[in-house]
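Here the complex is missing a single protein chain, while all its other protein chains stay put.
Right, subunit A next:
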Amino acid sequence: MHETDMTKALIATLQDWWKAQSEPKISCVHLVVGKFTCVEPLSLQFAFEVQSQNTFLEGTKLSIRETPLIAFCHHCQQEYHPEIGIQYACPQCHSPMEDIRSGRELKIDRVEYSTNTIEDTYAPNF
C-alpha cells in the first residue's frame, strides 16, 4: 500500500506551500493521476482521509482527475490509446510504445483555499 507513502509526500509538499501562504484554510486539493502509474485513486483517497486527520488538512476534500494512457506513434504520425495489460504497441503498424503523451502524471494540480478578510479579524472601537 504505497499510497500511504504517496499521501505522506503529498501532505509534506502541501504543508510547505500552506506555511508560505500564511496558513489559509484549504478546502480542496486537486490531483492529476495518470492511468499509467502505480497509483490507485481509491486507495489514495482512503489514505488521505486517514492521514489528514488532526492536521491542517482535516476536512479538506481530495479531488482526483485521472488521465488516460495516450501514446504517439511516430511512424503513423498519430496518437493512440494503448490497452493496459493487453497491447502497448501501435495497433496500426505495431511499432513499440515510445512516446507517452499522457498517463504518467502524478501531480498536485491546484488548491482551493480561503482566507479571512480584514473585516473578520479587525474589531473597530466604536
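By definition in this document, a residue touches a chain if its C-beta (ideal position, glycine included) is under 8 Å from a C-beta of that chain, and two chains touch if they have at least 3 such contacts; residues count from 1.
By our rule, contacts and distances are computed from a predicted model.
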Complex member absent from the view - protein name from UniProt, among "Sarcosine oxidase subunit delta", "Hydrogenase nickel incorporation protein HypB", "Indolepyruvate oxidoreductase subunit IorA" or "Carbohydrate ABC transporter permease": "Hydrogenase nickel incorporation protein HypB"
Residue of A:Thr13, A:Gln53, A:Gln78 or A:Gln92 in touch with the missing chain, whole complex considered: A:Thr13
Missing-partner contacts on subunit A, residue numbers: 1-2, 5-6, 9-10, 12-13, 17, 21, 24, 27, 31, 33, 36-39, 82, 84-89, 96-98, 106-117, 119-120
